[in-house]
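This report refers to the structure that appears directly beneath it.
Left out: one protein chain. Kept in place: all the others.
Labels A and B are assigned to the chains in the order they are written; within every chain, residues are numbered from 1.
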Amino acid sequence: MDKTLQQYIDKLNSLNFAEMYNGDFYLTWDKTQDELEAIFTVADALRYMRENNISTTIFESGLGISLFRDNSTRTRFSFASACNLLGLEVQDLDEGKSQVAHGETVRETANMVSFMADVIGIRDDMYIGKGHTYQKEFMDAVTEGNKAGILEQKPTLVNLQCDIDHPTQAMADALHIIHEFGGIENLKGKKVAMTWAYSPSYGKPLSVPQGIVGLMTRFGMDVVLAHPEGYEIMPEVEEVAKKNAAASGGSFTKVNTMAEAFKDADVVYPKSWAPFAAMEKRTVLYGNGDMAGVKALELELLEQNKQHMDWCCTEELMATTKDGKALYMHCLPADINDVSCVNGEVEATVFDRYRDPLYMEASYKPYIIAAMIFLAKVKDPQATLKALEERSVARWFQK
Amino acid sequence: MDKTLQQYIDKLNSLNFAEMYNGDFYLTWDKTQDELEAIFTVADALRYMRENNISTTIFESGLGISLFRDNSTRTRFSFASACNLLGLEVQDLDEGKSQVAHGETVRETANMVSFMADVIGIRDDMYIGKGHTYQKEFMDAVTEGNKAGILEQKPTLVNLQCDIDHPTQAMADALHIIHEFGGIENLKGKKVAMTWAYSPSYGKPLSVPQGIVGLMTRFGMDVVLAHPEGYEIMPEVEEVAKKNAAASGGSFTKVNTMAEAFKDADVVYPKSWAPFAAMEKRTVLYGNGDMAGVKALELELLEQNKQHMDWCCTEELMATTKDGKALYMHCLPADINDVSCVNGEVEATVFDRYRDPLYMEASYKPYIIAAMIFLAKVKDPQATLKALEERSVARWFQK
Partner (left out) sequence: MDKTLQQYIDKLNSLNFAEMYNGDFYLTWDKTQDELEAIFTVADALRYMRENNISTTIFESGLGISLFRDNSTRTRFSFASACNLLGLEVQDLDEGKSQVAHGETVRETANMVSFMADVIGIRDDMYIGKGHTYQKEFMDAVTEGNKAGILEQKPTLVNLQCDIDHPTQAMADALHIIHEFGGIENLKGKKVAMTWAYSPSYGKPLSVPQGIVGLMTRFGMDVVLAHPEGYEIMPEVEEVAKKNAAASGGSFTKVNTMAEAFKDADVVYPKSWAPFAAMEKRTVLYGNGDMAGVKALELELLEQNKQHMDWCCTEELMATTKDGKALYMHCLPADINDVSCVNGEVEATVFDRYRDPLYMEASYKPYIIAAMIFLAKVKDPQATLKALEERSVARWFQK
């Protein structure tokens, strides 16, 4: 029997997510288990409705402001798709990448662009210790503006990647795993290997591995983090992962080789990132305008990376996973051996075999973002989903 | 008793603004008193409707073209918000800032981008003697195009700032004052001080002070313009202000110190601008491609500014205003002492105290722009507002 919208509504009825209304989305670990499940459920429901040609535009007008302090294609399009799916028009706030606005300026800019903004999506992942803080500062400003009656509505924040977490990515990844394993209840006891991998490029953000260990530990999974010495992630996030694992009946372990991590894994996520300590150092160098120091650090880090070129997701390693068939994951784009570089994160044959699942993984992101917005903007999601079905406006009109 | 939409409609019924249909908005002094009041009234009505979740999208499709020949964040977002509120999608025409298009090119480009354009918003404030002329040239081209049957509709111009006036700013400022003083009828006899102030930056446009004295003199207010010698505004605009004051029963005076201007003022608007004569000179230098001359002029002007660092909106000066409580205004961003610069236009404590009113002042701009568009695009605004209320489509749909 096919799914019906009612099944998603029934699921929502079993969850408590009342606090999400008018809220923001910074970090997955700010959210309760029920709240995470509500997002997965609404994401699936919105996809179901789009596939069944039911329009889900809940806004007749309104803006979704995007602020990308780092280049982005897929997150940019995911945010644009999500806003459009709900009826919002995206307006990009282009600050200039080099100018890091602070203080007075943030407060003012935040309000000036938000008079008709229902959503704010911010990507600010470049500087350890800055991105999350900036998002908070921005949202404090619009919250005050709303209280003072300047803004008629409080825009909702969707964290499109900060220095700590990348929740739209991690949640899309989780929804992919849920679908692959046939339900969130089937994740218990599954082994997930989040491992570092070699890349010839430099300074990739830590928010992906942090987001993954911070989220996957919520579902009773055995999460293993592996990286060479010196590539530690933020200690606070490791603490989060430990606490999550304890609460969910799973585990969070650290190992020092890909081999240990991959052994019998159900899911592998090999991906490069920069050492936390080096990223902290870089933030200071940038703060001091020491560009020679930045350049020197870059060379040093590339050298450091090169000592770990054996950290690659090979066929050999994949064969050691559960039945040799672990689900290979990546946030994309991956550094693929002999395709995008000589030595990279993954062998071409491995990547090729998983291309469809990888693209499918990415396809959940627009829906995850739309669900985050929906749950923040709609007081009674169940009734509103039902009303949208009854309104029965075609997304794509034809006779 | 709360306001109802009918009250705005009743007000409109008392005004004559029939000429606005299919018109353009270049300068506030092109418009009659009734026409200005119609804009204020529709702006308030649109805000009322948005606050009451009534969609005001009058366009199912159609483009709003924006052309910014100068950087802009708040005007850009105000224009985007206004277009979106009425159902238009913004398309930005990015000419390249350095390339000043003329003649054949303007005529052609204007038509090429306007096949489905209902609105054109142009900001061209950099060169004295050019901006307004360019807007006229652009609109002549599309008016011809419409007459020749090439364009199905004549797009409406909204002047988003030219060399002469900044009408969306001045009108938003006026609406702010109207709300602060409890009605347009209460402005009579109020003293407004439009004064120059020191800024460490260079070449700020004259269109704000010109727009303010050109508009505030319409309401029977006592408008005082103060600036150091050499910072004269365009003489034509001073003439406009004088005539307006005579007609409205107010006054327009020039003084040479902030102290005189602030004394017993009800409203103060201290803001930096460049000397008119220097801006004329700059236009010629740019026209001749004399970049060394431009650079030399810049240094000269910064030096000249420095001789007037005492022109700052201090607590001391604020204390001399009416009851020490004049409404402080600014188009933002302001140069704030010890915040955005060492010495600037205003002391930080003054700015801080007025932050909420300043942001509120800015919040009227999207509605002023939307009202300008509405009145140019709708033949019977009263009936259409009523019909929108009866249509009763939610801006933000939920159950």
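Definition applied: a contact is a pair of C-beta atoms (placed from the backbone, for glycine too) under 8 Å apart; a residue touches a chain by one contact, two chains touch by 3 or more.
Predicted model only: the values in this text are computed from it and were never measured.
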Residue of B:Gln6, B:Asn71, B:Thr105 or B:Asn288 touching the missing chain in the full complex: B:Thr105
Residue of A:Glu51, A:Asp140, A:Glu236 or A:Glu300 in touch with the missing chain, whole complex considered: A:Glu51
Hidden-chain contact residue, picked from the options B:Leu5, B:Met116, B:Val294 or B:Met309: B:Met116
Residue ranges of chain B at the interface with the undisplayed chain: 57-63, 89, 91, 93, 103-105, 107-109, 111-113, 115-116, 118, 145, 148-153, 377-380, 383-384, 386-388
Missing-chain contacts mapped onto chain A: 47, 50-51, 55-57, 73-74, 77-78, 80-81, 84-87, 89-90, 332-333, 336, 339-340, 355-356, 359-360, 362-363, 365-366, 393-399
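One rule holds for everything that comes next: only the chains that are shown with their structure count from here on.
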Distance between chain centroids, defined by C-alpha means - chain A, chain B (Å): 41
